[in-house]
Structure formats: structure tokens, C-alpha cells
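One protein chain is absent from this view; the other protein chains keep their places.
Letters A and B name the chains as they come in the text, with residue numbers starting at 1 for each one.
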Amino acid sequence: MHYLIRRSLHAVFLLFGVSILTFLFSALTPGNYFDEMRLNPQISPETVAALRAQSQLDRPLPVRYVHWLSAVAHGELGFSFAYNSPVGPLLWARARNTLLLTITATLLAWLLALPLGIWSASQFGRAPDRVLSWATATLLVIPDLVLALGLLILAVRTGWFPTGGMISVGFESLSPLDKLRDLASHMVLPVLALVLSALPMLVRHVRASVAEVLEAPFLRAALGHGIPRRTLLYRYALRTAANPLISLFGFSVGTLLSGSLLVEVIMSWPGLGPLLLEAILARDLYVVIGCVLLSMLFLVAGNLFADVLLYWADPRIRTEASAK
Amino acid sequence: MPLRSFTKWLVVLLVLHGVIAAAGFFAPYSPIEQDRDRPYLPPMRLHFFDTQGHFHFRPFFHPLRLRESAFDQYEESTSTAIPLHFFVRGASYHLLGILPMRFHLFGASDARICLLGTDAFGRDQLSRILYGGQVSLLAGLLGAGVTLFLGALIGIVAGYYAGWRDELLMRVAELFLALPWLYLLFALRAFLPLSVSPLEAFLLVVVVIGLVGWARPARLVRGVVLSVKERDFVRAARGFGASHLYLLRRHILPETASVLLTQAAILVPQFILAEMTLSFLGLGIPEPISSWGNLLASLQNYSVLVSYWWMYLPALAIIPFFLGYLGLASSLQERPAAYKIVEKKSWNPS
Partner (left out) sequence: MHPLLKVEDLVKQYPAGRSAGSKVKLLALDAVSLSIAQQTTLALVGESGSGKSTLALCFACLEQPTSGSIFFEGVDVAALPESELRSVRPQVQLVFQDPAASLNPRWTTFEILSEPLFLQRSLAKQNRNNTVSQLLDRVALPRNLTSRRPGELSGGQKQRLAIARALALEPKMIILDEALSALDCSVQAQILNLLLDLQSSLGLTYLFITHDFSMAAQIADQIAVMDRGRIVESGTVHKILSSPTHESTRTLLAATPRFPTSPPSQVNP
């Protein structure tokens, strides 16, 4: 248990660190924000003055941080000027959509990367491996911005997929099965964009880790015992290569989350990404902070999940933890 | 041979960068030259065979005119054939910002040849892509420079002095590494003023990009410093009374060079992409300065997406650069042939 406690504490530390960073960013130039707010006709001067007073600009930083932190802890994430509503509910609705996209893309990417990488490692140096290496190299060279835009243009010109949004008009009146189909068809493009941009790196790493394990003497010994090939690959090799791969999983959550920001904006998927962008352009301070914090929360949660996975998968960590 | 492939990729990159640096020569027109009568021209085709089927050595093109029924569709007016000339004198420009020149690689008189089409204001896309590349590449290179400088500095302090400085710096680095970089980039950008002059915007973009990625180079440099610090030749130099600065400058820093170089090859393309992303979303370089990012900004319009596909082409410009930098990074990470394990056999239990 000690390991898990340690990792949970680490996650909490990360969250605190992120909150401090975010707070520092926002605190360093609040002047800009409030000055620009005054220029915004949608916000009354009284509101600006009240907000300015509330943010206690003249108090020392640590005091302001504690004040801000306690407000956040109470679920008070501030007020959005653009949407004229509290930030909290606004965020949660969008967050659900982002999670849907990111989790699907992560699962799909790994479900593809693992078998491809393992197969590639077992065919090391031969034709199938070389072809796959070329394919991943080609994908690697196409950045996610280019890929997403390209897919969008493809959709627009062929009309095969809906070109944006999450649901069609008249979604409410559809039967449950049709609702699912509608959602799925809207998800294809963004998920494809995310998966294709993440896949090459994942496949390469899986291939490298598994190939290294396949060289190990204990595997050749197992081979000599007559254990079937598939078992060897998946139960023996994969288990041993699991350690670095699970760390990679934690890292991939971060890159997919980053990628989802861009993909959501391009494909008009109503997630945190477009919200953050709008908020930045509209100088909607509290929405910006809320979005950034929430995305970091997801990231930390994803990494903690990876830590738990590691605990479950790697017996060495379990024994090391119980030995303490 | 690792050295040979490194040189090969370096040459490729130098050529690519050279073309962009000499954008004035390769671009037929100035990037701000407008032609409002002809917005959204599609890419023009070059012909070698005329309507009668005769072959012409010198390629030529037909100017485009509006189709009668449509308001934004063009067709070639095959009555006029305008030849393409090479090494023509055109609008004057400054090569690399210093040398005034008037020569362009190709051009035509009487009409404009727009090989990649034009945008809403009739500006030639090819020229805009070439000039825009200057901004994007420079932003990427400078951003990488800032990051590497910052990362090296922090890595050296952490590795050389160790102790609480090391712990603190590495914890902060861990934090930065753990965060999704695009959100970090946006957060940094968000808290800075939006409407700034192009030069300020450029500097802003460089600084913001530079501040995001220092953690990984810092960790790597720290590792190198920690291990080199304990080497006997450093001890021997200390035994001669060397100062810390001397040790860092003459013994430790040279060892970090290869790590920094590899990181540069990895970071530069990422930072070019970061600039593109920022400018695409309106948070980076503003008009009228073109950068690869803001050239794509018009694609956010549905109508542009549907009707004017050539506006996507600036996105492809970055691909050869990605390829070059990827090749360079791979060649740097290859171990020397002497240490390579002889030929891995494919794993086949039959």
C-alpha cells in the first residue's frame, strides 16, 4: 500500500503545483485583465470595480492564493462574463464531452498500438516490420494540425462524415440506437485524428520495448519448454515490457489531452478546447482558469490510474511496497 | 554510418531552410500584393501542349477569368497564352533583409501566375507560403534557442550544485513535464495581452513557446552534469585549483553538447508547430504578416473549407521540415556502428 499512498501524494503535489502555477500566471497580469474588462461593453463598470476589489490586488500573493484556493475548494470557480453564468456547470458539461473523446481515443490508440507493436517486434527486421516502420514514420511526419485539417477537408469534399459538432439537429427525437449511431458518426473524425496522431509514437515504443524483452534469455528458455507462440508474446513478453509501457500510457494521456484541445476546435466538438479558446479571445478570466485547472485534473487522474495499473501489473512494486 | 546520415539530413535541412531564407528569390510576387478583382483563384496550371496539340518548350499558362454564370468560379481563357520566364526582374525585395535584389526565379508579364492559387484578397499563395515560412521557421528556431538555453542553465545548476537546489528544480521540472503542453502554451498566452503589434506578437510567441519546453532538456543536461562531475579528470582539474566556472566551461559543458543537439533536432519542429497552432487560432502572429499558421486561419470558415481547398496547402509546407528534423534526430540517436549488436534475427519459434 505504501507505493499507492506515495503515488497519491505525488498526484496531490502535482495538483497543488498546477494550482500554484495557474494562480501565478493569472495573478501576474490581472491588471491587464481588469483594464481590458473595462473596455468590454458587456460588463458594467461596477462589476469590474467589484471584481477588482474582490481579487484583493493589494494583498500579498500567498494571501491571495489561499483565498483563491478556498474559493475553488468550495466549488466556486468564478463567473463567466461571456456566458453570463457561473463557471462550474459550464465546465462540467464541456468536460464530459472532452472525456468522451479523449478516453475513446486513448483506448482505441492503445488497442491498436499493442498488437501492432508486438507483431512488429516479433517480425523484427523482416518485411512486415519494415512496412509498418515506414507507415509510422510517414504518420509521424504529419503533425496533428495538418492531419486534423486534412481529415476535415476530406469529410467536407466526400460528405461521408458529419463535418463538425457532436450531435445532429433533431437528436432528441431519435431512438436510443439512432442516438448512439449519430453520436458515433460524429465521433469518427475527431477520434481518428487523435488516434492517427498518437499511434506512430506508441507503436514505436511498444515495438522497442517488446523487442528488447524478446532478446532476453528467459524467453528463449520458455520457448524451449514448448510454450505456444501467442502465449509467449502476450503473457510473457508483454508482462515484462509492461513497466515502461505503463509509464508511456501516463505520458500518452497528456499528449492526447493536448491533442484533443486542437482537434475539438477544428472539428467543432463541444469540449473544453473550444471553450478555452473562446474564453481567451473574450478575455473571460475565470473560464480560462477553470478550463486549465480541469484539464490538469484529468491529466493527474490519468497518471494516477497509470500508477495503479503499474502496481497491479508489476509484482516487483508490490513486494517493494510491502517490504517497507 | 551515423556520420554520413547525419550529414545527409543536415544538407537536406540546410537546403530547405535556404529556400525559405531566399523567399524573395523563389517567390514570384510580394506577399502583400493584392488583386481584389480576382479573389480565391484556384491553382493555375502550366501547359506544354497548346490547344492544337503543339509542344512548346517553354511552359505557358492561360489567365483565368470568371465563368459567366458563377460568381466565384474561374475558367481558363484559352485565347491568351502567356509564357513563363525564368530569372525575371520583378518587384524589388531584400535578400535576407540586407541585399536589395530584383531577380525572381520565375514570373510572367501581362498576367500573374499563381501556381498555388490566391486568397480572399487575391494574394499569391505560393509567395505567402514562402515568406510565411520565414516567420514560422524563425519563431521555431528562436523558441528552441530560448528553451535550450533555459534548460541548460537550470540543468547545470541542478546537476552541479545538487542538494536542495537539485530537488527543487527537478520537482518543478516534473510538474512542467506532466502538464499537457498545449494547455500550458494557451494558459501562458491567455494571460498576456491579446492585441499587440506584429513584432511584439512575434517576440511574445517566441518567449511563450520557449518557456513551455525547458523541462526535458534540463533533466537531460542535469544527468550529464551529474555524471561528468564525478569523473576523475574533473577531480584532477580541481586538484590543480580550477574554479567552478573553469570546470563547467572546459570540461562539463562540452559533454552536454550532444544532448543539446539532439534536443534541438526534436524541439525545433515542435516549436514551429506550436507557432502554427497559436497563429491558426488567432493567438499568434497577426495579419498582415503571413506565417504558416495564420495562412490556415481562413480554413475555420466553413465556406472556405468547402469551396477553396487550396487554402489547405500551407499546412503541407511543414512536412518536409518535419521529415528533415526527424531524420536528423534519428541519425544523432544512432549508436556508433562499433557498438551495434550484430543483426537482430527475427523472433520466430518455428
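As a working rule, a residue touches a chain if its C-beta (ideal position, glycine included) is under 8 Å from a C-beta of that chain, and two chains touch if they have at least 3 such contacts.
Given the structure is predicted, the values throughout are model-derived calculations rather than measurements.
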{"item": "Displayed chains contacting the withheld chain", "value": "B"}
{"item": "Per the touch definition above, residue among B:L226, B:A242, B:V304 or B:L326 touching the missing chain", "value": "B:A242"}
{"item": "Touch with the omitted chain, as defined above, among B:R38, B:H62 or B:H251", "value": "B:H251"}
{"item": "For chain B, residues in touch with the removed chain", "value": "163-164, 167, 231-233, 235-242, 246, 251, 254"}
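Just so it is clear, only the chains that are shown with their structure count from here on.
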{"item": "Complex contact set, residues of chain B against chain A", "value": "171-172, 174-175, 178-183, 186-194, 269, 273, 276-277, 280-283, 296, 299, 302, 305-306, 309, 312, 315-316, 318-319, 322-323, 326, 343-349"}
{"item": "Chain B-facing residues of chain A, complex", "value": "13-14, 17-18, 21-22, 25-26, 28-29, 32-33, 36, 121-126, 129, 137, 140-143, 145-146, 149-150, 152-153, 156-157, 163, 211, 214-215, 223, 229, 232, 254-255, 257-259, 261-262, 265, 276-277, 279-281, 283, 288, 291-292, 295-296, 299-300, 303"}
